[in-house]
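For this view, one protein chain was removed and the others were kept in their places.
Right, chain A next:
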Amino acid sequence: MGSKSQALLFHIQAECKTTRSRAGLIKLPHYSVKTPVFMPVGTQGTMKGLLPEQLEELGCEIILGNTYHLGNRPGTEVLEKIGGLHKFMSWNRALLTDSGGFQMVSLLKLAEITEEGVKFRSPYDDTEIMLTPEKSIEIQNCIGADIIMQLDDVVQTTFQDYDRIKEATERTSRWLDRCLKAHKRPSEQSIFPIVQGLLNKELREKSARDHMTKNVNGFAIGGLSGGESKDQFWPMVSLSTGILDKHRPRYLMGVGLAIDLVVCVALGVDMFDCVFPTRTARFGCALTNKGQLNLKQKKYETDLNPIDNECTCSTCKNYTRAYLHCIVTVETVACHLISVHNIAYQMRLMKTMRENIEKGTFPQFVKTFVNELYSDGNVPSWVLESLNSVGINIR
């Protein structure tokens, strides 16, 4: 089963002989994206104070927009008039939008989910709005991202009621059909179904198998990274990637911590997104291979090193930890500087993984990475077990 439409072509360029990881190229209408890839989140058509040009310089090839927010502001009318989000925000590379469903449930306490869709009160003008699968696709068609998401029935990951999880999983499959039917621009945009089932093996397996029968160009793995333990998390990822066919890209939603990225690439995931690198930047947290630096700490007051000696980003080239220490959480420039570094860090990590997969040295890379991150030797058991499941023995 290959790609059915020209809206997305996926070429696997190298496969790891030990793990399930692979390096590939996703050809999208606006850009060809090298995988595995991390996609920074630009919720409202902008990436936390960074210029689109800076994102290009950082090597970002695809970024995310949130349908719920963009549908409200600037709204579909404006986006339609200018010809989509790419033009509106001056971003010429690839875009992905979510369905809007997640925001409804997480932001709005009054959301009510029925077979028809998600009913909620607009926080902007208090009117009652129904977000149906058709409406979500209509808005996403208007935004014009290269990859768009089906509306899924979202349940909190740690939710325990089997009947509700079952209902949500099955409804997600029904809504997928409605989304595919409502899709007006299949030659320019690809809808990804979302594998649901939360932490329930049977339901998740059934969800993945259902989606496999559909004419789609790639898959998303949802319902994870929502407060569950890592021991519960990784087997669900592994289960999903084990079923989803390897000729189409697999996107794990909401995951972006370095160790999670490394493990999940080993488990066969190609795409990731997370607000974490830019959100944590606002609080003065910088990412490195040795862990996170909280630049607010007094110990950085006279530290004249860059955040990371090995990093080539403009922040590390021009600024010391001591300077950043002075301005974090005080000046907006500090957010910009640490966001630049954190996105550069994510990009560099993905690039390093890609190169190692291509060279056939991915397992060695993983070992080095894990040992550097947990230099005290206390590697969490879930990391050992998950990597062991794909043939990497850290010890």
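As a convention for this text, a residue touches a chain if its C-beta (ideal position, glycine included) is under 8 Å from a C-beta of that chain, and two chains touch if they have at least 3 such contacts; residues count from 1.
The working rule: contacts and distances are computed from a predicted model.
K.L.:
Assuming one chain is omitted from the figure, identify its UniProt name from "SKP1-like protein", "Mitochondrial import receptor subunit tom40", "General transcription and DNA repair factor IIH subunit TFB4" or "Queuine tRNA-ribosyltransferase accessory subunit 2".
P.N.:
In UniProt, the chain that is not shown appears as "Queuine tRNA-ribosyltransferase accessory subunit 2".
K.L.:
Specify the residue from the set A:T76, A:N200, A:S314 or A:T352 that touches the hidden chain.
P.N.:
Of the candidates A:T76, A:N200, A:S314 or A:T352, A:S314 is in touch with the missing chain.
K.L.:
Among A:H30, A:H183, A:H336 or A:R354, which residue is in touch with the absent chain?
P.N.:
Of these options, the touching residue for the absent chain is A:H336.
K.L.:
If I consider the whole complex, including the chain that's not displayed, which of A:H11, A:K81, A:K181 or A:K201 touches that chain?
P.N.:
The one listed residue touching the chain not shown is A:K81.
K.L.:
Hey, which of A:D245, A:E301 or A:E372 is the one touching the hidden chain?
P.N.:
Counting the whole complex, the residue in contact with the absent chain is A:E301.
K.L.:
What does the interface between chain A and the hidden chain look like in terms of residue numbers?
P.N.:
Residues of chain A in touch with the missing chain: 44-54, 69, 73-74, 77-78, 81-82, 88-90, 282-283, 301-302, 304, 314-315, 318-320, 322-323, 325-327, 329-337, 340.
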